[in-house]
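Below you will find the structure I want to go over with you.
Just one protein chain is left out here, and the rest sit where they should.
Then we have subunit A:
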Amino acid sequence: MEWLTAFTHDLQLSAPALWHGLSITLKVVIIATIGGIFIGTLLALMRLSSIRILNLIAQGYVNLFRSIPLLLVLMWFYFAVPFIYTTVTGNYLTIDTALVSSIVAFMLFEAAYFSEIVRAGIQSIPKGQSAAAYALGMTYGQSMRLIILPQAFRKMTPLLLQQTIILFQDSTMVYAIGLLDFFRTNYVRGDLMSLLTQYILFAGLVYFTISMLATYAVKRLQRRLSV
């Protein structure tokens, strides 16, 4: 198996770069998930509010992001982030543009999907809970923060995690804007060393293993939480 030995030999040399790529991937996924859930929750609250204008804004946001491809969103932000930064501050962006725009793009894109999950989660809490909170004299903010959201998040944690696994897989799309995440690092190294086949298959195997284990863990969690 010369095919494999050449690859395993090169893998030892490329390992530091691959680890770095993986750390970039995880950075994008983790920051985008946390930010996405935060913005998504705000959107869900807007969507459920009785103020019509907030309702329409949230609805428009979700529909817009759900009808365009992720790739287009990434390219928009890769172009727009430095542009807006320069217009607003008058300086040129000195930090890693690809990384910042990837994180912003994923955060705003996934927020649309997270908001639908959060909305369903809030709606699944029985009306009596919020009625009881109001009866105790709580304000809207208190009832949401102390009563509704803690219960809703407990219910929807598995769904949010599942969406994070999808985000982890979709993060490979940063390939399009040249960010050296785990997949692109594999691709570049494989192309350089004429080991493209091996590196692509290796990357596929790594993503497969992580996603499968994570899905399995989420399913177990779901069973525990659903009791």
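Quick note on the criterion: a contact is a pair of C-beta atoms (placed from the backbone, for glycine too) under 8 Å apart; a residue touches a chain by one contact, two chains touch by 3 or more; residues count from 1.
Methods note: contacts and distances are computed from a predicted model.
*Asks:* Select, from "NADH-quinone oxidoreductase subunit A", "ABC transmembrane type-1 domain-containing protein", "histidine kinase" or "Flagellar hook-basal body complex protein", the UniProt-recorded name of the complex's unshown chain.
*Replies:* UniProt lists the chain that is not shown as "ABC transmembrane type-1 domain-containing protein".
*Asks:* Touching the hidden chain in the complete assembly: which of A:Ile34, A:Leu64 or A:Leu192 does that?
*Replies:* Touches the omitted chain: A:Leu64.
*Asks:* Sort through A:Phe7, A:Tyr61, A:Phe114 or A:Tyr187 and give me the one touching the missing partner chain.
*Replies:* The one listed residue touching the chain not shown is A:Tyr187.
*Asks:* Quick one: say which of A:Leu11, A:Leu48 or A:Ala176 touches the chain that got left out.
*Replies:* Candidates A:Leu11, A:Leu48 or A:Ala176; residue touching the omitted chain: A:Ala176.
*Asks:* Looking at A:Gln59, A:Thr86, A:Ser124 or A:Thr139, which residue reaches the missing chain?
*Replies:* A:Thr86
*Asks:* If I consider the whole complex, including the chain that's not displayed, which of A:Leu72, A:Ala131 or A:Leu146 touches that chain?
*Replies:* Within the whole complex, the residue contacting the unshown chain is A:Leu72.
*Asks:* Suppose we count only contacts with the excluded chain; which residues of subunit A make the list?
*Replies:* 64, 66-72, 75-76, 79, 83, 86-87, 169-170, 172-173, 175-176, 183, 187, 196-197, 200-201, 203-204, 207-208, 211-212, 215
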